[in-house]
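Below is the structure I would like to discuss, written out as structure tokens.
After this line comes subunit A, so read on.
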Amino acid sequence: METIRDLQKRYCSRAMIVAIAVALVLVVLGYKPLARGLVLGTLFSIINFVLMGQTLQARLAKPRSRPTLAALLSVLARYALMAVPLIIALQYEPYHIVTAVVGLFMVQAAILFESAKNLLWHRSSATGIGK
Partner candidate 1 sequence: MEIELQSMIKVAAYLGGGMSIGFGAIGAAIGEGHAAAQANRALSENPELSGDIVKTMLVGQAVAESAAIFALVVAILLLFLQVPAPTVLKAASLIGAGLCIGLGALGSGVGSGMPAAEACRGIARQPQLMGRMTTTMLVGSAVCQTPAILSMVIALMLMFINFGDAPVVKAVALFGAGLCMGLGAIGSGMGSGHPAGEACKGLARQPAAAGPLTANMLVGSAVSQTPAIFAMVVALMLMFLNFGESAFNPAWAAFLGAALSTGLSAIGSGYGCGLAAGASCEGIARHPRNVGPLTTIMLVGQAVAQTPCIFGLLVSFILMFKAFPETAALAPAMALLSAGLCMGFGGIGPGLGNGMTAEGAIRWVARQSESASLLMRIMLVGQAVSQSTAIYAMVISLVLIFVI
Partner candidate 2 sequence: MAIEGIDLIKAAAYLGAGVAMGLGAIGPGVGEGMVGAKACEAIGRNPQQAALLTRTMLVGQAVSESTGIYSLVIALLLLFVV
Partner candidate 3 sequence: MDELGKIYQLIVPVGGVNLAFNLNVILMTWIVILLLIVFGYLSARHRSLLPGPMQAMGELFVTQFYTLTEDALGEKLAKTYGPLICALFMFLLLSNWIGIIPHLSEPTMDLNTPLSLGLMGFVLAHYAGIRAKGVKNYIRAYFEPIFFMMPLNLIGEIAKVVSISFRLFGNIMGGSIIILVVSYLTYSLVLPPFLNAFFGLFIGTIQAFVFTMLTIVYIAVQVE
């Protein structure tokens, strides 16, 4: 039985590994700003995902909280954090903005890739995050 922490760890490490691998290729090819942007974006994407898990558990623990208002506050707080890599990339030359944006979606890409794989191979209940 996988705990929530394991789940987060799995997706985060996958996203980071892919990002670092792509970044290494980019560095070898000579596009250093692109690589730096990608890693920066992915880093904040992971931080956002971890924080999301924390706030979610906190909110679900007490059932009487107003869900939408609490969600709005958590979304706004996390987005303030997500804005940081974008601002860094826009202000400093060594980080490329486009790959920073791509990096922000790295965790989502990891999640969607796995479900797409499941859908295509029809390995219905044997896989997925239930394991």
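A word on the picks: all candidates are chains of the complex that A comes from, given by their letters.
Please note the rule applied: contacts are C-beta pairs under 8 Å (C-beta built on N, C-alpha and C of every residue); 3 or more make two chains touch, one makes a residue touch a chain; residues count from 1.
Here the structure is a predicted model, which means the values were calculated and not measured.
Participant: Touching subunit A in this complex is which of the candidates 1, 2 or 3?
Facilitator: Every other option belongs but stays apart; subunit A touches 1.
Participant: Under the stated contact criterion, what part of subunit A meets candidate 1 in this complex?
Facilitator: Residue list for subunit A touching candidate 1: 1-4, 7-8, 11, 49, 52-53, 56-57, 59-60, 63, 66-72, 74-76, 79, 82-83, 86-87, 90-91, 97, 101, 104-105, 107-108, 111-112, 115-116, 118-119, 124-131.
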